[in-house]
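Shown here: the complex without one of its protein chains, the others still in place.
Here the chain labels run A and B in written order, and each chain numbers its own residues starting at 1.
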Amino acid sequence: MNGPLVFLLLTNWTGGHSALHPMGPQAGHINDLWWLMFWVCAAVFVLVMVATGFAITRRSLPSGPPGPIPPASRRRMTGAVAGAIGVTVLILFALLIASVSTGRAIASLSSSKAPVIRLTGHQWWWEVEYQDPHPDRMVLTANEIHIPAGRPVLIQLSSNDVIHSFWVPNLHGKRDLIPGHDSEIWIQADKPGIYRGFCAEFCGYQHAHMGLLVIADPPDRFDAWYSAQLQSSVMPATPLQQRGRQLVEASPCAVCHSIQGTQAGGKLGPDLTHLASRRTLAAATLANNRGNLAGWILDPQTVKPGNHMPGNSLGSEDLQAILDYLESLK
Amino acid sequence: MSAEPIDAGPDVEESGTEDRRRLEWTWKYASGFWGWLCEVDHTRIGKRYVVTSLIFFALGGIEALMMRVQLARPENGFLGPDLYNEIFTTHGSTMMFLFAVPMMLGLGTYFVPLMVGTRNIAFPRLNSFSYFVYLIGGLFLYTAFFLNTGPDAGWFAYVPLSGPQFSPGKRVDVWAQMITFTEISSLAVAANLITTIFKQRAPGMSLNRIPMFVWAMLVTSFMVIFAMPAVMLSSLMLALDRLIDTHFFNPANGGDAILWQHLFWFFGHPEVYIIFIPATGIVSTLLPAFTRREVFGYMALVLSLVATGFIGFGLWVHHMFATGLPQLGASFFTAASIMIAIPSGAQIFCWIATLWGGRLRFQTPLLYVLGFIFTFLIGGLTGVMVAAVPLDLQVHDTFFVVAHFHYVLIGGAVFPLLGGLFYWFPKMTGRMLSEGWGKVSFWLVFLGFNLTFFPMHVLGLHGMPRRVYTYLPETGWGDLNLLSTIGSGVLALGVLIYVINMLSSLVTGAPAGNDPWESDTLEWATSSPPPPYNFLHLPTVSGRSPMWLWREDQPIVTGLRSDRREFLITGLMDAEPDHRQVSPGPTIWPFVLSLGVGLTFIVGIFTPWGLPIGAVPCAIALAAWFWPRGDQGHTVLKEKS
Partner (left out) sequence: MSPADVMTPRNALDVSGLPTTAFGSRDPLFWGVLSIMAIEGTMFALMAASYFYLRGGARMWPPPGTLHPGVGITTLNLAILIVSVIPMYLAAKAAGREDLPAIRLWLIVSTVLFVAFLVIRGVIFHRFTFRWDSHAYGSLVWTTMVLHTVHVVTGTCENLLFIALLTKGPVEDKHMDDLRLNSMYWYFVVACWIPFYCIFFLDPGLLGASIG
């Protein structure tokens, strides 16, 4: 079995959210380091296996009683082994230097005018809050981070419960969100696009369904998005939506969810003020469409068993009203 | 050299029939079920360790297959999140704590006393105690597992997820106590092996003549002694946090979640070498037998082991790179992690040199050694990759790391182990395994293994986090996962054939004789399986390969009394005869003590009164265990009054 070859075939197989498809400077540096290490290690592997192959196919030894290695071959072998160890030390030293300089390179990204985003991990969703000196210019959303393409962005990480880990393979390596240890990470996307992220640290039942999207917009689109998010929730435009809003305000939903401009002010679940502007539901688990939304509201425990939102028994009219309303929250 | 001088070796067949009869009587095994509880013979207990840990291996393997079935397709419904989490945690914990470590220590228990040429392990009763504590730990975990109380926070149980707030119920407590049981057991074995190796080597076996496997067990034992207290302490703290509301790991009250990670990995990293180093010892034992040459570079190999042992304590932080350490500190641990490749490389090079200089016999054990070189090399190289902080930030907690550690654990430890068991099976049972089926199982295991785990590297790079019970179809991970699952089936078939080969050879295998492989170490100087006293006359040693160097005039030890369990104590450095001692015989008290310990910790899950409640039977058992009975052949200074 030829490891490296198979590897090459396989690594080009799937695209998407791969550490080997860097879309930002840090992922790019790491990608370079990866390929350096890959080729060096592949070479080491081939050399060692070739040596082993030679060793086991050598057929020139006379038979005789078992015992120590004859001094003549011992001397040759000592030389060879010592040489190999020497080469090993050199290679390792080179790899160490490559690793440290890559570390420097990825740490150098920063900017004083960068957007600052506070990312809080919850079991099993992400709270996203854009920081601003003016409290009324802060934006609160969930499971979706919009960033301006081509600019560094600072993400401040903290956790509300257990350890999570923020990882967007196309952009950068991961960084843990540890309760009691706030930390930060810089990211940058070179090109507009949608990059999938994952929670990488095991965090309980629904660790598997704790994804997020990083959406890199061209700067003007980002600004537009940001101003839209600053708005309070839209007013219901139809009687059905109006009814939906009343239902949400009066039902348990409001205990856990906030919708700005309404009486819903709960903090236990994702903010729903601009729910309809988001692409996914339940931490990048479902596409955000009417069917999925209905399924989620009625029975979140089937979609994500164990998650912290209880199921709801709603009459079909009530459900339609709530759906109409939530779908209007652009 | 023919087999003759070996037969006439330390265990001289025709000589001393009278002596033999008396030894037979003095050392005879305790019989019946009661006797099973009382037995203190190291081969008996070693065999128990091996068989028990194999059973746990099968259980862990079945769990692995269940995980593989679940992951074969996206959004598969075979296991739900709850069960999946329980199963991967139990799989990891079983494989590390109930299979790999006890298996290695069990082989040590069985073979170290034979290889150093003595009659029994240094503290036979402690040995019996170790086994029972281990057994209780394992049974406890699986009883809980089947009562739906199996641990589910991962094999390193990170707080706060494993803490009182986020893991109510008893699941994590089961994990913490299972750790305590297995670590007590391992620590006791380690102390036992160190003492045996230091004080009971055959006359003439100076430090530079100790067999490589024994060196490996010595280094391992030292690592156990300095690493395992960390996990005992951290699991104690966790248990206290959960039981009596201490705050070691609670940031709201001055505790710290990272403290857990430091303590756990301060143990956890050495742990992987505790598994790996005995495996290297096995490789260095197999090579001479199948290349018919002493292993090349004895000094280099010993130094590599010792260096690995030391450096192994300086790497733990490489499991924590993603927590966001200061750059400089992280680079230090990268450097240390990379440095450990040097002794590993040195060992690999010495083994290749041995192959080069030898006359090979391509029997199953040698195939496993070659398979080991191939797979461990891959695992080691990916280890060097993940040691680089930037790269690790990408692949940490993904299937890339899962691939790394199965390559080193299975390729680096289980392959040598399967080779070693194949090699030692005749010694332990008196029967040969079938060579043909051995080869078949090797190829299935080897191919199945690579098919299972190679694709995981790619999955990890493509973003698949570990410990996910399922994944979405649009991730594109389905095909490689399916491939991996198919591979695990092939691997399981290989293991199954290996097991069947063992079971059927117990009955139908060809009789082995004393030394079927013409090996070089002393366990082959006695019958298969060895008699309870191991050797009729303890051997003396004049070089590194005592069996190959055995000559007619090689002295044997005489003058040990055969009417009591006498054995020889020798000097630490040069193994010169020093004095004689009497080895204790069978007794029930170690078993009773293990029950007391079990009671302490199991009750301790529910109430802090576990300690005082358990202390009573423990104290009684200890007092009875140590109370002198005057059967040790000592001079009495004061009569009983």
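Here, a contact is a pair of C-beta atoms (placed from the backbone, for glycine too) under 8 Å apart; a residue touches a chain by one contact, two chains touch by 3 or more.
In this text, all values refer to a predicted model and were calculated from it rather than measured experimentally.
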Where the missing chain makes contact, among the chains that are shown: B
Option from B:Lys170, B:His247, B:Arg359 or B:Lys439 whose C-beta touches the chain left out: B:His247
Residue of B:Leu59, B:Val101, B:Val214 or B:Ala230 in touch with the missing chain, whole complex considered: B:Ala230
Subunit B, residues in touch with the chain not shown (by the definition above): 8, 12, 14-16, 122-123, 126, 187, 190-192, 194-196, 198-200, 203, 225-226, 228-230, 232-233, 236-237, 240-241, 244-248, 250, 253-256, 259, 262-263, 266, 537, 540, 552-561, 568-569, 571-572, 577-582, 619, 623, 628, 630, 632-641
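Keep in mind that, in the parts below, only the chains that are shown with their structure count from here on.
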Distance between chain centroids, defined by C-alpha means - subunit A, subunit B (Å): 37
Subunit A to subunit B touching residues, read off their complex: 1, 3, 6-7, 10-11, 13-20, 27, 29-30, 33-34, 37-38, 41, 44-45, 48-49, 51-52, 54-56, 58, 61, 63, 65-70, 73-74, 77-78, 80-81, 84-85, 88-89, 92, 95-96, 98-100, 102-104, 106-107, 123, 161-163, 165, 167, 169, 172-176, 178-181, 183, 185, 196, 198-208, 285, 305-306
Of subunit B, residues touching subunit A in the complex: 1, 80-82, 85, 153-154, 158, 160-161, 165-166, 251-252, 256-258, 288, 292-294, 296-297, 300, 322-324, 327, 330-331, 334-335, 338-339, 341-342, 345-346, 348-350, 352-360, 370, 373-374, 377-378, 381-382, 384-385, 387-398, 447, 450, 454-455, 457-458, 461-463, 465-472, 475-477, 479-480, 518, 520, 545, 548
